[in-house]
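Excluded from the complex is one protein chain; the other protein chains are retained at their positions.
Chain IDs A, B and C follow the sequence of writing; residue 1 opens each chain.
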Amino acid sequence: MTISAIVWGENIHEQNNRDVASHYPDGLHGCIAAALNTDTAIEATTATLQEAEHGLTEDRLAETDVLLWWGHAAHDQVCDAVVDRICEAVWSGMGMIFLHSAHFSKPFKRLMGTSCNLTWREAGERERLWIANRNHPITKGLPDSFELENEEMYGEPFGVPEPLETVFISWFQGGEVFRSGLTYKRGAGSVFYFRPGHETYPTYHDGNVQAVLRNAVHWAFNPQPRVADITVGRNVPAERAPETIEQRGPVLHSDGKLDAG
Amino acid sequence: MTISAIVWGENIHEQNNRDVASHYPDGLHGCIAAALNTDTAIEATTATLQEAEHGLTEDRLAETDVLLWWGHAAHDQVCDAVVDRICEAVWSGMGMIFLHSAHFSKPFKRLMGTSCNLTWREAGERERLWIANRNHPITKGLPDSFELENEEMYGEPFGVPEPLETVFISWFQGGEVFRSGLTYKRGAGSVFYFRPGHETYPTYHDGNVQAVLRNAVHWAFNPQPRVADITVGRNVPAERAPETIEQRGPVLHSDGKLDAG
Amino acid sequence: MTISAIVWGENIHEQNNRDVASHYPDGLHGCIAAALNTDTAIEATTATLQEAEHGLTEDRLAETDVLLWWGHAAHDQVCDAVVDRICEAVWSGMGMIFLHSAHFSKPFKRLMGTSCNLTWREAGERERLWIANRNHPITKGLPDSFELENEEMYGEPFGVPEPLETVFISWFQGGEVFRSGLTYKRGAGSVFYFRPGHETYPTYHDGNVQAVLRNAVHWAFNPQPRVADITVGRNVPAERAPETIEQRGPVLHSDGKLDAG
Partner (left out) sequence: MTISAIVWGENIHEQNNRDVASHYPDGLHGCIAAALNTDTAIEATTATLQEAEHGLTEDRLAETDVLLWWGHAAHDQVCDAVVDRICEAVWSGMGMIFLHSAHFSKPFKRLMGTSCNLTWREAGERERLWIANRNHPITKGLPDSFELENEEMYGEPFGVPEPLETVFISWFQGGEVFRSGLTYKRGAGSVFYFRPGHETYPTYHDGNVQAVLRNAVHWAFNPQPRVADITVGRNVPAERAPETIEQRGPVLHSDGKLDAG
């Protein structure tokens, strides 16, 4: 079975910044999709901010197993209707992976329910990622730690809910630490946040980073059919209760129209 | 030290439904606030949908330790700007307690990041709440279980993230179960969801329910000062890094204007 | 790839109780193993209390992907050395599934770190298991709820740590509720507790129960190699630190013999 993945890219700095373009001539999204496609079990395509509906139509999302998201400069330009659509796809079973500065993207903030705040520094310093959760599917084949010689620093406190699992923790040369790999479950959908990936460095060409992304796509994939009508409350009237009961007391929803309970 | 609490009420069914009005002549919010005020360590006031800014101005929220929320029929009428304000208050330290049908309120859905979906039945059946977490501060003074003879049923699956702690689980006469007391942390703010409280029944006059609410206000109270600038990323440039480092490589944020990292 | 599973059975009531023997002529372990083996991806064998080393030698555990455990009357007869061995296998990556009264088994108590206490009643009452975590791998193919007409009751509070995920919650005819499907991670090993399975009822012949067990074996399987030396602290002396540092101050472990840090 092939896992269908979309790598979504903001595609702005690749167009207007020479350093970024030199590392990522096909865009960050293009580089990441190519890395995923070295795994024959994954079929990765791309979508960008500039496309109609940001390339994420209802139909396309319905056929997507895992969505990866990279954004930085234009979080506000992402249309709320598409954000709603993405969240509903996650709740009903689509996996989602947020990369680096996507910590401040609309869908991440919506799925976390927190500020997603952090501290940062762009100094090209050394980052070392440590595995906190040995033999987690996302760490398959990785050493206990690996380094990125030049990265942006993200520092704690990181304004996210306590995760389901802490997979990676980063050490930074300048003295900070950061929970760099965190898993969450949102409805039937698995969510992974992975910190590295500042656009002015060649991070997505790193073999360990690419291995994490491929592992994460496998981990986030939920082979079961999407849950239907995920936002609709379901009424089970007295006559259809699992146990025999009789209707008692006043009824507010006499017409059965409300679906909120 | 007195804990300052606001009980927010939608205040609609109390006005247009005779059954509701008979149980709650002062509104659900009024009844709940009175129950809280029997504890001299709590000073509870009320706010309603109909007031300007729903009674939740920036200044008032800044002075509030714990906000309780009851809503059902008019979730959509709650202004998004007030929802943003509430979430930011929670992230920076305000406690928040969601009651019954507030499971589908805007602030709850925003703070959870999920569908908050459930099944429901309005048949006046018996509910029995079991303590799953003995000696939790929220269960202080309660027996291992207690009953509400007439309640609306809410059933699993409940579309929320796995909680920090499962405090109560309900048994329903009609055959369903529900996680009726759940704790979460969102930033510096503690969040509690408590299931019972359908407006056509006298639930908020029940002694055990009132004890839970008073306990929950104490539990959700964070005496530390609010965290400032909770939504703003903080830049720590190379020259102020905790360890001595030198600036390396290209810089995207040359002007230091971006705050998103 | 075939998943290697062992179903461990206490094998006492099958021998000395006519009701149990009538449901399980091949033992509870035999019935469960047969149910697992209907899945061609699983290769299940059995082991019992009465065998040498309870059938769980070091070598056999090393080749086992997932261990299922059913015990009730003779928890104390399980040898501590075997319990240690089991826990170390779990920490280093073996999956483990605890069934029904295994809640009071030595390995479960050891892996939970809690009392594992509960309330119980043997009255042949109806149990209905509700899915709390839709589309979890362990619920694959199951309806939102399913019933067992005759089961022993287990009731909250259940003395276990808050789980990673709450997969099932049970409703009992007599008025109690119970968290019947809970997941945990202990080191590299995934642990699942599944409540039903009292020996005087034909529970392990139920199609939904069998589906849960097969799903759980797949879920608990960790294909990565076992983590080596899981109980040994690892010293990284100054000269092998990832960053260049110089030795400073007094040294307690001058001979490098201690491994505890």
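The definition used in the following text is that a residue touches a chain if its C-beta (ideal position, glycine included) is under 8 Å from a C-beta of that chain, and two chains touch if they have at least 3 such contacts.
Model, not experiment: these values are computed from the prediction.
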Which displayed chains the unshown chain touches: A, B, C
Residue among A:Asp19, A:Glu53, A:Asp84 or A:Glu165 that touches the chain left out of view: A:Glu165
Among B:Gly55, B:Gly93, B:Gly197 or B:Pro250, the residue in touch with the chain that has been omitted: B:Gly93
Residue in contact with the excluded chain [from C:Pro25, C:Pro161 or C:Gly207]: C:Pro161
For subunit A, residues in touch with the removed chain: 128, 130-134, 144, 155-159, 162-166, 169-172, 175-177, 179
Subunit C residues that touch the omitted chain in the full complex: 13, 17, 19-20, 72-73, 75, 87-88, 91, 101, 103-104, 110-115, 117-125, 150, 152-155, 159, 161-162, 164, 173-176, 184-187, 198-201, 230-238, 241-243, 245-253, 258, 260-261
Interface with the undisplayed chain - residues on subunit B: 93, 128, 133-137, 140, 145, 147, 164-165, 185, 187-188, 222, 224, 227, 242
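What we mean here is this: only the chains that are shown with their structure count from here on.
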Chain copies touching (subunit B, subunit C) - same or different residues, decided at half shared: same
Separation of subunit B from subunit C, taking each centre as the mean of its C-alpha atoms, in whole Å: 36
Multi-partner residues of subunit A (at least 2 other chains): 164, 173, 185, 187, 242
